[in-house]
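Take a look at this one; I'll ask things after.
In this view, the complex is presented without one of its protein chains, the others remaining in place.
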Amino acid sequence: MESLVVDLSQYLPILIFLVIALALSAAFVFLPMGVARLTGTHKPDAEKLSEYECGFPAFEDPRSQFDVRFYLVAILFIVFDLEAAFLFPWAVSLDMTGWPGWITMMVFLFELAIGLAYAWKKGALEWE
Amino acid sequence: MIQTLAFYIFASLVIASAVMVIMSRNPVHSVLWLIVAFFNAAGLMVLVGAEFIAMLLVIVYVGAVAVLFLFVVMMLDIDFAELRAGFVKNFPLGLAIALVLLAEMVMGLGAYKAGGMQLGTPDGTAAAAVGASNIKAIGALLYSKYLFLFESAGIILLVAMIGAIVLTHRQRGDTRGQVISRQVARRPEEATVNTQPEVGKGVQL
Partner (left out) sequence: MEFQASLALVAPELVLSLSGLALLLAAAWGGDKASRLISILAVAALVGAGFLAAPALCNGASGPDTLAFGGQVKVDAFAAFAKLLIYLAAAASLIVAPAFFERVKAMRAEYPVLVLFAAMGMGIMVSAADLVTLYIGLELNSLAAYVLAAFLRTDERSAEAGLKYFVLGALASGFLLYGMSLTYGFAGTTSFAGIHAALAGDMSKGALFGLVFVLSGLAFKISAAPFHMWTPDVYEGAPTPVTTFFASAPKVAAMALTMRVVVDAFGAQVQAWQQIVMIVALVSIVVGALGAIGQDNIKRLMAYSSINNVGFILIGLAAATQQGASAMLVYLAIYVAMTIGGFVAILMLKDANGEPVEQIAQIAGLSSHRKVLAVCLAMIMFSLAGIPPLFGFWGKFLVFQAAVQAGMVPLAAIGIAASVIGAFYYLKVVKVMYFDEPANVAVGKSDWAHQALLAICAIFISPLGYLLTGWLGGMADKAAAALYFVG
């Protein structure tokens, strides 16, 4: 553990930011509700509680089934997202790994570039 | 003090959002709660000093895996009312499993309290470089000592990609791809036609 250098105090601003953001957004949501409850009349009935919609009442689930093509896009996205994630430690540690480290990453990128070329040629990136 | 406080906030939020994942009626909401859980888990990771893991959680899990989950949920078109209908029937089984898990936790806690867990001492082959930050230490190992395994992992990613394409991609005739050579070869003469229509007549294209 002692070899790890993590200065948690660096994260203090973001923690404070998170706390304040949480408090503010909660206030914006609940304050009007509370004020309305205190100042107005509160007589809910079935008609009032139903969702307001103009025109027809909803007659089917608004969620429609997605095409399976989205799945392919998502998988390709994950693969390249992971590739990008590996770039961060590589970039900051280059002074320690030197040329071998640089070549390592280039080989890795080459492997996935071949994958990209394959996906492209196969038309997996085309939509309509 | 702040660390303890932050830990309890993140931990309780993780648990609360995990509960919401299984309790919410809409599967899309479940995925959204899962994202909240991932974010808070990332916070916990920062607290234990694993900054890179925390960032990975946000980039990979929130950014990509959760999106994949969302797509899959949208793709499956599950009737959740029907799924939930089996709840009462399966409740005793679920309760039994929950009890077993609880017993395991209590036993694990007891074993931990009893002491005597002789963990191994790291042999130092994968020790982090002294003075380097978390992410730098990972990079220093991954791209030198573990480079063969790293490249093999690249091949695994490639196989995942091939697999996804082999299993789901269908050749369709209606895609309108860009043909650059045709675009470049296009001349003004072919693109525009000058006509002088007579009054009261249309233009034949």
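Order of writing sets the labels: A and B. Residues in every chain begin at 1.
Everything that follows uses one rule, which is that a residue touches a chain if its C-beta (ideal position, glycine included) is under 8 Å from a C-beta of that chain, and two chains touch if they have at least 3 such contacts.
Note that this is a predicted model, so its numbers are computed, not measured.
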| item | value |
| --- | --- |
| Touch partners, limited to displayed chains, of the chain removed from view | A, B |
| Sole residue of A:36, A:87 or A:114 that reaches the chain not shown, by the stated touch rule | A:114 |
| Selected residue (touches chain absent from view) among B:1, B:93 or B:119 | B:119 |
| Which residue of B:1, B:166 or B:184 touches the chain not shown here | B:166 |
| Footprint left on subunit B by the chain that the document does not show | 117-123, 125-126, 145-149, 151-153, 155-156, 158-160, 162-163, 165-167 |
| Residues in subunit A touching the chain absent from view | 100, 111, 114-115, 117-118, 121-122 |
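Everything that follows uses one rule, which is that only the chains that are shown with their structure count from here on.
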| item | value |
| --- | --- |
| Gap in Å, rounded to a whole number, between the CA centres of subunit B and subunit A | 9 |
| Partner subunit B, residues of subunit A touching it in the complex | 1, 3-6, 8, 11-12, 15, 63, 65-79, 81-86, 88-94, 96-97, 100-101, 104-105, 107-108, 111-112, 114-115, 118-119, 122-124, 126-128 |
| Touch list for subunit B against partner subunit A, complex | 2-3, 6, 28, 46-47, 49, 51-52, 55-56, 59-60, 63-65, 67-68, 71-72, 74-77, 127-140, 142-144, 147, 150-151, 154-155, 157-158, 160-162, 164-165, 168-169, 171-172, 174-177 |
